[in-house]
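== chain A ==
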Amino acid sequence: MAEEVRFFLRGLVYLVPITVVYWLVSKEPAGTALLVALVVGFVAVIGLVLLHASSAAAELRPRSGGIAGRLLGAVNRAIGFHERVDAPPPLEGGPDLIPTGSPWPLITAASIVVAGLGLIFGTWLLLPGLALLAWALLGWLTQLDRA
Partner candidate 1 sequence: MTKPRRAWRRLPEAALLVALTGCLPAAVTDRGREVAWLYDLFFVAAAIVFVFVAALIGWSVVRYRGAPGRDVALPEPVHGNLRLEIMWWALPTALVVLLIGFTWVVLAQVDAREEEPSLTIEVEGFQWGWRFTYEEADVVVSGTAADPPTLTLPTERTIAFVITSTDVVHSFSIPAFLIKRDALPTRKNRFDVVIELAGTYGGQCGEFCGLLHARQLFEIKAVPGDEFDTWLASQARTEP
Partner candidate 2 sequence: MTAAQGDVRGRGGAGHVAREPEGVVSWLTTTDHKKVGVLYMVTAFLFFLVAGAFSILMRAELAAPGLQLMDLGTYNELFTMHGTAMIFFFATPMVVGLANYFVPLQLGAADVAFPRLNAFTYWLFLFSALIVFGGFFVAAGAAAFGWYGYPPLSTATYSPGLGADLWVMGLLLSGVASILGAVNLLATIFAMRAPGLTMFRLPLFTWNILVTSVLMLFTFPVIGAALAMLFIDRNLGGSFFTAEGDPLVYQHLFWFFGHPEVYIIALPFFGIVSEIVPVFSRKPLFGYKAFVFATVLIGAYSFSVWAHHMFTTGAIAALFFTITSFLIAIPTGVKFFGWIATMWRGRIWLATPMLHCLGMMGMFLIGGITGVFLASAPIDYALHDTYYVVAHMHYVLFGTGVFAMFAGVFYWFPKMTGRMLDERLGAIQFWLVFIGFNLTFFPMHQLGIDGMPRRVGDYLAATGWTDLNFVSTAGTAVIALGVVIFLYNFVTSLSHGPLAGDDPWGGHTLEWATSSPPPHHNFARLPPITSDRPVLDERLALGPRQGGEPIQPPASRSQEGRRRRG
């Protein structure tokens, strides 16, 4: 499971320094803000994955050894290219039951489009769109338990 986390950590190895460099050479706020947001996004995804798979956190945690050894080990475990082939199956989940068809995705999409057009054409279209959307979401959610 840790390889999924390493994937994003490796991304950060490039993105964090480049964000700093970009700010230093350009002092340009819009792009810097976007890069910072990107870094935060990566961190958030890492957090999400760790939250779902505590085994990943355990795999990445520093182990014994001298300071330098632990540091190197930690870096290697964080971004190195190795993977336990006997790893337990990835994140628990996925449908073991395949849902049958459902009309709600289509209806929900249609209602969002009506509401979106309502933003252009006016409330006479926006309100029906929102009502339709509420109905569609209700239908979708109540169908879930019959999946």
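The working rule: a residue touches a chain if its C-beta (ideal position, glycine included) is under 8 Å from a C-beta of that chain, and two chains touch if they have at least 3 such contacts; residues count from 1.
A quick word on the picks: all candidates are chains of the complex that A comes from, given by their letters.
On a predicted model such as this, the values are computed, not experimentally measured, just so you know.
This complex pairs chain A in touch with one listed candidate out of 1 or 2: 2. Listing the residues of chain A that touch candidate 2 in their complex gives 3-4, 7-8, 10-11, 14-15, 18, 21-22, 25-26, 28, 30-31, 34-35, 38, 41-42, 49, 81, 83-85, 87, 89-95, 97-106, 108-110, 112-113, 116-117, 119-120, 140.
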